[in-house]
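Apart from one protein chain that is not included, each protein chain of the complex appears where it belongs.
Order as written gives the chain letters A and B; numbering starts at 1 within each chain.
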Amino acid sequence: MEHILLRHRDIPDINTINVYKKSGGFAAFKNAVTKMKPGEVTEVVKNSGLRGRGGAGFPTGMKWAFIDNKNWPHYVVANADESEPGTFKDREIMEGNPFQFLEGVAIASYAVGANVAYIYLRGEFWQVAAFLDEKISEMEKAGFLGEKLFGTDYSLKIYTHLGAGAYICGEETALLESIEGKRGQPRVRPPFPPSYGLYGKPTIVNNVETLTNVPLILANGADWYKSMGTADSAGVKIFSLSGRVRKPGNYELPFGTTFRDLIYKYGGGVQDSRSVKAIMPAGASSSLILVDDDKVLDTPMDYASVRTIGGDLGSASVIVIDDTVSIDWVINKTIHFFRHESCGKCTTCREGTYWMSHLTERIHEGKGSTADVDLLLNVAKQMQGKCLCALGEFSTMAVVTGIERFRKDFDKAVKA
Amino acid sequence: MSLAKKYPKEVKQILSKYPPEHKRSAVMPLLYLAQREEGYISKAAMQDVAGIVDITETDVAAIVGFYTLYHDKKEGKYRMQVCTDLPCALRGAEQFMDNLCANLGIKVGETTPDGMITLEAVTCLAACDKAPMFQTQGPDGIKYYENMTVDKTMELVEALKKSGTEVK
Partner (left out) sequence: MSKQVTLTIDGKQITAPEGMYVADAAKLAGIDIPVFCHHPKLEPVGMCRMCLVEIGRPVRDRATGQFVMENGAPKIQFMPKLETACTNKVEDGMVVMTQSNKAVEGQRGTLEFLLTSHPLDCPICDKGGECPLQNLTMAHGPGKSRFLYDEKIHLDKMVPLGELIWLDRERCIQCARCIRFQSDIAGDSVIGFDERGRSTQIVSFSDPGFDSVFSGNTSDICPVGALTTADFRFGARPWELDAQASICTQCPVGCNTTLNTRREAKSGGDIVVKRVMPRQNEEVNEIWLCDKGRFAYHYAESRKRLAKPQIRKDDKLVRASWDAATKLAAENFQKAKKNFVILASGRLSNEDLFNLKSLADHSDGKAYLYSDMAGGDLTSLVGVSEGTNFGKMGAGTAIVVIASDLYQEAPIWYLRIKQAAARGATLIVLNARETKLDKYASFVVRYAYGDEVKSVNDLSKKSKIGDAVMKAENLVVLFGSDGLGVSGTASVASACAKLLQETEHIGKPNNGLIGVWQRANDQGAFEMGFEVEEDLSKALKGKAVYIVGADPVTDDPKLAKALEGAEFVAVQDVIETATTEIADVVLPAQAFTEREGTFTSGERRVQRFYPAVPVTGDAKPDFSITSQIARHMGIVLEGTSISAVFDILSVSVKSFEGLNYARLAEVKEQWPIVGRSDLYYGGTTYENKQGMGAHLSTAATRGEKVSIPKVQREAAPRPKENELLAIPVTRLYDRGTTILPAELLHERIGEASISLHPDAAKEMGVEAGQTVNVSFNGVSGEAVVKLDETISVGVALIPRSMGFAIHEPIPAKVK
C-alpha cells in the first residue's frame, strides 16, 4: 500500500516544493480557502474520524469545533515536541514530507480562523527547525503563505519555535507557557486551549502526525479515510517500533494491525530470536503489557483493543522488551526519566518521582527489600489521580503494572 | 557587546515572530543566540536578554534554569549528549557510553582536558531506532549522530579537535 503520511518513502524528493506540488500538494489548502467555509473544513475532518496522534486520541474535528468564536485572535500550534521515549515519527514526517505537514497546519489554521500558527519543536530538533524555516519561506515565495492567499482575504503566517530540553513541554498547556517565554509548566485546566490558549486566546494544539493526515483527508474525503482502520480508530497510524527487534523504525499501518504483525512481519522479529516478554505500546508512559500468551500478540492495535489487554495505545511508540530483560531495570529507567522531566510544579509528581527513583534505584542495585517493593507500589498508587497533569500519572504506569505483572523480577532483584 | 548590537538582524527577526505586546516570547530564541559563542549564558547575557524583552533578570534566570539545553556555566566547546534512555539502552546505549568514556578517558559529566568535549547522558532524543546515538551541542547548534560506533565517534572527536569546528 502506498503511504499516506510517510510519502517520501514512495515519492523521491517530495520534500522539494515542486515535487510536492506535482504530487497534488496544496490543492486541498487552496480548495479549502477558495471554495469552503471554515466550518465545512472542520466538518470533513470530524466525519473522517481522525483522532489526535499526540497520545490522547481526542477527535480532531471535535476539538476544532470547540474554538471560541467570541474571542479573537485565534492560534494554531503544531506540537512537534516529540519527547516521549520511543517516539520518533514526527521527526521523520517533518524531514521527509514537510510540505504535507505544513499544508495540514495551514488547513487547520483556515478551519479555525487563525492567521498565525506556531510549530513548537523540541530544542534538539534544531536542524529540523532550520529545515522547516526554509520550507516555510519557499511556501511564502510560492504564494501558499502570506497575505491575501489565493486572492481571498485570508492571510496566514507560520513560525517555528524551539523548545530547549523539557519533555513536559509536550503537554499542551506547558507548551503554550513555553511559547509565551515562561517556564514550561502546565496550567490548571479547565479552561482548555480552544477557549484559553496562547496569550490567553483560543488555540488549537495538534500533533504533527495528526495535522499531516489532514491534506489527504480533504483531498480524498472523509469516507476514504474512514475506510481504513477500525470503527473507533479510523485511518492509518505511524507505529514507532523500538527495543529488542531486528528492524526498529517507523511503520505506517492501518489501525487494527496486530502487535504480532508489527513485530514479526515488519520488525523482523525479536533480536537473537528471543521471545517477547513485555510491550510498552506508548513509550515510557505505558503500562507494561505482559506477553504471556499468543492472544496478546494478536491484539489489534487500535485505541479500544489495546485497552482490553491492560494498556493504552497512546502515541503508538511500541517498545519491545524480550525475556533477557529484568523489569526492575526497566522501571528504574522510566522513573529516572520522569524524575528528570518532572517540572516540579505539583507536589505529587515532584516528590513522588523523587521518592520512587530512590526506591527503584535501591531495588535495582540489589540493596532493596520486599518491603521496598511494596512501598514503591504503594507510593505510585498514592500518586495516581492526584497530579496536576498527566506526566505524573504516566510516571506511575510502568511501576504499578511492572510490579503487579512482573513481581518475580522484583523478588529476584531484592534477593540478589 | 549587547546582542542587539552584535546580531541586529537576528534579534529583529526573532522579535518579528511574536506579537509586539508579547515580546517575552522571544526569550528562548534570544537565549540560544546568547549561548552561541561561549556555549553558556553569562549573567551579563541574561541581563541583556532581559532588557530586550522587558522582563527581569530573575525571570530570565528562571528560564535558563528550567530548560536543559541552556547552560549557565562554561564547559566543553562541544557537549556530546548520548541518549541512554530506555529504548536506546535496550539497543546497547549504555555499553556504548561506557566504551566512549574509556576511549575519551573521562567520566559522564566530565570534560576532556583540552576543553573540547563534555560528555553527557541525556533522555530520549527521538532517534530510538538508530541507537546508539548522540547529539552534539556546540557553536553551530545541535546536530544528530545516529547508528554510531565508538570508532566513528572517536573519528568525529579527532576531527573536531583538529578543525575546531563541526564536520559535515
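In this section, contacts are C-beta pairs under 8 Å (C-beta built on N, C-alpha and C of every residue); 3 or more make two chains touch, one makes a residue touch a chain.
Since the model is a prediction, treat every value here as computed from it, not as a measurement.
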Residue among B:Met28, B:Ile55 or B:Cys88 that touches the chain left out of view: B:Ile55
Candidate in contact with the missing chain, chosen from A:Thr60, A:Thr348 or A:Thr396: A:Thr348
From A:Leu6, A:Leu388 or A:Val414, residue that would touch the chain that is not displayed: A:Leu388
Identified contact with the non-displayed chain, of B:Met46, B:Leu69, B:Leu104 or B:Val157: B:Met46
Contact residue for the chain not shown (choose from B:Pro19, B:Gly65, B:Gly92 or B:Gly115): B:Gly65
On chain A, residues whose C-beta touches the chain left out of the figure: 166, 183, 188, 339-348, 350-355, 358, 375, 382-383, 385-388
Touch residues of chain B, complete complex, unshown partner: 43, 46, 55-62, 65-66
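The rule we apply is simple: only the chains that are shown with their structure count from here on.
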Chain A contact footprint on chain B (complex, rising order): 17, 19, 22, 24-29, 31-32, 53, 55, 62-63, 66-70, 85-87, 89-91, 123-129, 135, 141-144
Complex contact set, residues of chain A against chain B: 82-88, 90-91, 122-127, 130, 159, 161-167, 178-184, 199, 240-244, 248-250, 284, 317, 319-321, 325, 330, 333-334, 337, 340-341, 343
